[in-house]
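With one protein chain withheld, the remaining protein chains of the complex are depicted in position.
As written, the chains take the letters A and B, and residue 1 is the first residue of each chain.
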Amino acid sequence: MTQPLLSVENLSTWFHTSSGVARSVDGVSFAIGAGETLGIVGESGCGKSVTALSILRLIQPPGRIEAGSRIMFEGKDIVTLDDKGMRGIRGNRISMIFQEPMSALNPVFTVGDQVAEVARVHGNGSRQDAWNRAVEMLSLTGIPSPEERAKQYPHQLSGGMRQRVLIAMALMMTPALIIADEPTTALDVTIQAQILELLVELQNRLGTSILMITHDLGVIAETASRVVVMYGGEVVEEAEVKTLFAGAHHPYTEGLMNAMPQITASRGRLNVIPGTVPSPTEWPSGCRFRDRCSYAWERCEREHPPLYQISGSHTSRCHLAVEPERRAHPHLPLVEQANATV
Amino acid sequence: MNSDTPLVQPRGVAPLRGWQPSRGAAVAASVVLVIIIAACALAPLIAPYDPTVQPNILASSQPPSLAHPFGTDPYSRDVLSRVIHGGRVSLLVAVLATLVSVTLGTAYGAAAGYARGISGAVLERLLEALLSIPRLLLLIAVFAAWREVPIKGFILILGVTGWYGLARLVRGQVLALKAQDFVASAHALGATRARVIIRHILPNVLTPVVVAATLGLGHVIVLEAGLSYLGIGVRPPDPSWGNIIQDGSDQIAAHWWISLFPGVAIVLTVMAFNVLGDALLRELRPRQIETG
Partner (left out) sequence: MAAFLGRRIAQGAVVVALVATIVFLLIRLAPGDPFAASMADPRISESVRNEWRRSYGLDLPISQQYLRYVASVAKGDLGFSFSLQRPVRSVLADALPNTLLLMAVALIASFAAGIAVALAQVRRRGRLSDRVLGGVSLLFFSVPDFWLALLILTLFAYWGPFPIGGAVDPTSHDLLGPAGRIVDRLNHVVLPALTLTLLYFPLIARHQRAALLDELPSDYVTTARSKGLTEKAILSRHTLRNALLPVIALFGLAFPALLTGAVFVEKVFSWPGMGLTIVNAIDSRDYPLLTACVLLGSAFVVAGGILTDLLYRRFDPRLRDEL
């Protein structure tokens, strides 16, 4: 990858609240090439959504992107861009698809109007042109009888239909990058598959890059070529999707893999990673995952692991990279030991 | 993560409450109220003159001077002394009338919220009808018909016509609380209805009632002043802020001081009550969400 479309370098987005500084995103770096789909995966609270919002500079006070962060896109640094330049990118060169299609749409305007608004802001055609383009995009996303649907209000559409509207809205100006923040989480399973298929198909047709943000490795497997795993506001592992599914390195990624429901699995119980993501106002010292890790040893408390290179483009933020023999001796994670003694 | 940490992972956007009137404003409002209430309570000690005696009919409508800082009225009475004594009447009327309203409104609202079936529906409809009466027009008609209402009756009627909004508020709160677990469990433990209302529901309703009463005080002060201005409120020669303004209103261009100072007193007092009500609403709101 010679010249990435978007490269995020050392991004830190912190929330300065009365109860402390929440370091929700803390030195994150990754890059997306043209036409590529990059997945970001992690539990809620890991910083993936804040990362997405940071790329479009949609973080509101008390949150802010800290000094030293760079987000290079088409030769410009988004972090230092003026407001006018930023608005020229939003919806035009980079657009976003949100998780809750009901609340992401304004209830008092017709969906056609809301889709057309993108072209009214960025295009130079007439209102009618914008409307026609909106109907065209609604049709492209597979909405039947788009002329009539365009005149309806969000509450008159089904959940899947509303998500198609959001996709149409994101595609209006044929952007270079679409950020999809959990685009299928709020939908029924059957609809989820349809929407993912649609995204992949439209991407192939339009050559758009996609940043796919999800907590679901299944979604990654279906859509992405490369994946970034986030935990505690940091990137903990990055690899080609094939490499990752062939063998994850970081214990957290292992946990996520085990937590995936297996069709072949006969056990009734899902594996879950014990414990919860710690508070971003007080990340633990050393490795942020150590309390929940079944390999953690004293080095994990002492030393914050760097991103070790495992092979080629595969990196992992775990000391197991230099002390691989410890993988042979798992133990109960600290949180479970604590529970056991209570 | 405690509950007031802003969203770490903003679903929409980090919380935004905008500007909230500072605590300083609430403190200032309390200080103003304490001064005004103290001045009114100690009126006979503080007021330089007797508010009703007409000392020298030749010295009528004198502009403010050292001897009469607020000037004198058409009957040569000291306006400052009348404003202080008038505040006593105005505040007393407002407090007592609000007490009547709060009692009636809370009782009716609790009953209407708790009653089921036909009685609940009847209470609700009656409340709707009462809410559609324009209060001032009704008061004008009633006081015009009843004439010379003694001050106790005046207060009572003000109170009796002022509880509908509060009753609706309490009814809404009770309906919301009724659906909650702790009320259901109290019922399950065999508590009587009256006991559930008194022990479990009323304490939770208290917060909005206190806020509404504080804001209501300001409203009643203005209402009393308006009625007294129309000559159907507090009767002369007893001063109230409203009827002092009335004394000066015919000659307001020439003798502005008579109407100006009691008006300023009303504005200060009402504004202080409003600021305090807003502050209470803000301070008490978290608890309200927690319990209701």
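We take it that a residue touches a chain if its C-beta (ideal position, glycine included) is under 8 Å from a C-beta of that chain, and two chains touch if they have at least 3 such contacts.
Here the structure is a predicted model, which means the values were calculated and not measured.
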Absent-chain contact - pick from A:Val50, A:Val118, A:Ala134 or A:Leu202: A:Val118
Sole residue of A:Ser95, A:Gln163, A:Gln192 or A:Thr281 that reaches the chain not shown, by the stated touch rule: A:Ser95
Residue touching the undisplayed chain, where the options are B:Ala67, B:Ala144 or B:Ala184: B:Ala144
Touch residues of subunit A, complete complex, unshown partner: 53, 56, 58, 87-92, 95-96, 98, 100, 103-109, 117-118, 121-122, 153, 155-156, 166, 169
Hidden partner interface residues of subunit B, rising order: 11-19, 21, 126, 128-129, 131-138, 140-147, 218, 222, 225-226, 229-232, 242, 245, 249, 252-253, 256, 259, 263, 266-267, 270-271, 274-275
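The rule we apply is simple: only the chains that are shown with their structure count from here on.
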Distance from subunit B to subunit A - Cα centre to Cα centre, in angstrom: 54
